[in-house]
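For this view, one protein chain was removed and the others were kept in their places.
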Amino acid sequence: MSDTSLRMGQTRPEPAARPWEGAEIVLGVRDLRVSYYTPRGPVRAVNGVSFTLRRGEAFGLVGESGSGKSTIALSLLQLIKPPGRIEGGQALLDGKDILSLSEEEMRRLRLAEIALITQGAMNSLNPVMRIRDQIIDAWRDHGEPVNCREAEDRIRDLLRWVGLRPEVARMYPHELSGGMKQRAVIAIAISMRPKVIIADEPTSALDVVVQRQIMQTLRRIQRELGAAVILIGHDMGLMAQFVDRLGVMYAGKVVEVSPVRDIFKDPLHPYTQLLIASLPSLARKGQLQGIPGLPPSLLSPPPGCPFHPRCPFVMDRCRVAVPLLELKRPNRLVACHLYERDEEQA
Amino acid sequence: MIAMPARLERTQDRMGQVLRGLRTYPMLTAGLLLLLLVLLISLIGPLFVPREGVQVGSAPPDQRPSREYLLGTDTVGRQILAIIIYGTPLTLQIGLIAGAIGLGVGMVFGFVAGYYGGALDHLFRGAADVFLTVPGLLILVVIATTFKGAVSVMTQALVVSALAWMYPTRTIRSQVLSMRERGYVQLAKLSGMSGPEIIVRELMPNLLPYLAASFVSAVSAAILASIGLEALGLGPQNEPTLGMTIYWSLYYTSVLRNLWWWWAPPIVMIVIIFVGLFLISAGLDQVANPRLRRAA
């Protein structure tokens, strides 16, 4: 019981500079494939994605819209709806493959072990229910006691933890500001102390100042909770400030995974290079501006490397062979034929 | 292989397009087929069934369906088959006229309310809402009893059209409202086009599927209202419309006298017409609003 109750005011040790290094792997995604079956053929939205998440780590996933980020988030909770389908792959949460769980087993796992803060979190709250009832609802369906003083105390502590007044419990969503709604969503997401929190563009509808405050709250809670976070988005500036490692997605594939500092200093994949170069130069912060050319159609992806039609360093190989995501530098994974050449020369 | 002549090829192409369109919108297709069936009955029927059949006393009364009287006869000696064949187009006619008037008025109100907004919007939308709340049939009863006398198919259509404009007004208004802020409308405004010009040249073409859907539902509502009025006896007394047929069958208590061939055929026709119109309007909605397609 003490595991799930929220211990407030308890001091926690300052986190080490890189707390995830050497920490155990909490979530391992291997070769995840998700397709949407449209009348014009299957769209391979997520096409063989692998990454790992260590306990306490903040992992970012960036990419243009349509690159498959949100689909990954939904598929990790088995929330893909027809015409979409998880075609294959594994997601090992503490060694147990959650993609092979039955619907009911998965339901029990949601929120309790893996929580999702959905995209467009501004509308994530049921407009006709008080905040309190939206928290209670989740506890009730996970078999937690709800009709007792303790539950009320837990709600109050929970709200205080995310920076909300206790009165918010009795309010309806429309009585809250955008930032407060977002805090309430975070409160619900952490209400059962999950091991993994997936935040899909959690601040996209908020203004910049509120964005920062929310992200700081999320970061603080993550550290206090010791949970791992997957932050999905397209704002490189936000990523730079809040994540430890960053994965770059392109056309349903992860093309590069590196510690965030390295990726800004020395991007490896040509797509990452263009992304970084396209940022407003001032402090290298800001939204993705886009790069020349269009992302490929996922209905009929080009053969070989999906990025080759836009790649400035395209080689003959790139048009035929799909590059694999491999370790090319210490702690750094990249899927690009350029670095195979490096290896051969070395 | 022998090459096809270019024209034939093009026609086939066109046909192919239409066929593909029909397959994409099965509801629309089914609705059109049902209405086509109704039209065929009223177009081809007269070739085989003489009009005298609708005259009182043209046949012995209360005959069951037989080889001579295919759908039997009613208590005053009219032949049901003839009534259906000659009455159905009259009912459709009332619906089409009233629906057209309703759509016309609704378009004026809807475009003006949606495009200009402000006080005009309040006025037209308010009027539409109030009249939607009021039971239309009763207002029509007041009108029809006041102007009693020799009601013709045309006057019946006019009476019914008095309450056929509210629904088109509402739908068109809300569509115009959502289009008003779009780029090309703004552009037209900046380039100095006048309000009416923008409405006719920019808004109307884009709203075509919605207008068509509104027209169909206005026709359907008008037919419903006219049949309702006629069932109360407030219709063209000397015309064999479907509603008047229902009225007479009720008047002569056909149900209690087991004259099922009297009341059943007009009901079947009415249901075919309503289902057909409903499918067409739902199909047009899908054309106008592709998001609904998936859910269908």
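Note that the chains take the letters A and B in the order they are written out, and that residue 1 is the start of every chain.
Here is the rule we use: a residue touches a chain if its C-beta (ideal position, glycine included) is under 8 Å from a C-beta of that chain, and two chains touch if they have at least 3 such contacts.
What we mean here is this: contacts and distances are computed from a predicted model.
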Request  = Given the options "ABC transmembrane type-1 domain-containing protein", "ABC transporter permease", "Sarcosine oxidase subunit alpha" or "Putative membrane protein", say which is the protein name UniProt records for the missing chain.
outcome  = "ABC transporter permease"
Remark   = From B:V54, B:L92, B:I198 or B:L224, the answer for touching the chain not displayed is B:L224
Remark   = Touch assignment to the omitted chain, from A:L93, A:V185, A:A228 or A:L275, lands on A:V185
Task = Specify the residue from the set A:R33, A:R55, A:R85 or A:R107 that touches the hidden chain.
result = A:R107
Request  = Could you please point out the chain B residues that touch the chain left off the display?
outcome  = 129-139, 141-143, 145-148, 224, 227-228, 231-234, 246, 250, 255-256, 258, 260, 263, 267, 270-271, 274-275, 278, 292, 295
Query = In the full complex, which residues of chain A touch the absent chain?
reply = 74, 77, 79, 81-82, 107-112, 115-116, 118-129, 137-138, 141-142, 172, 174-175, 185, 188
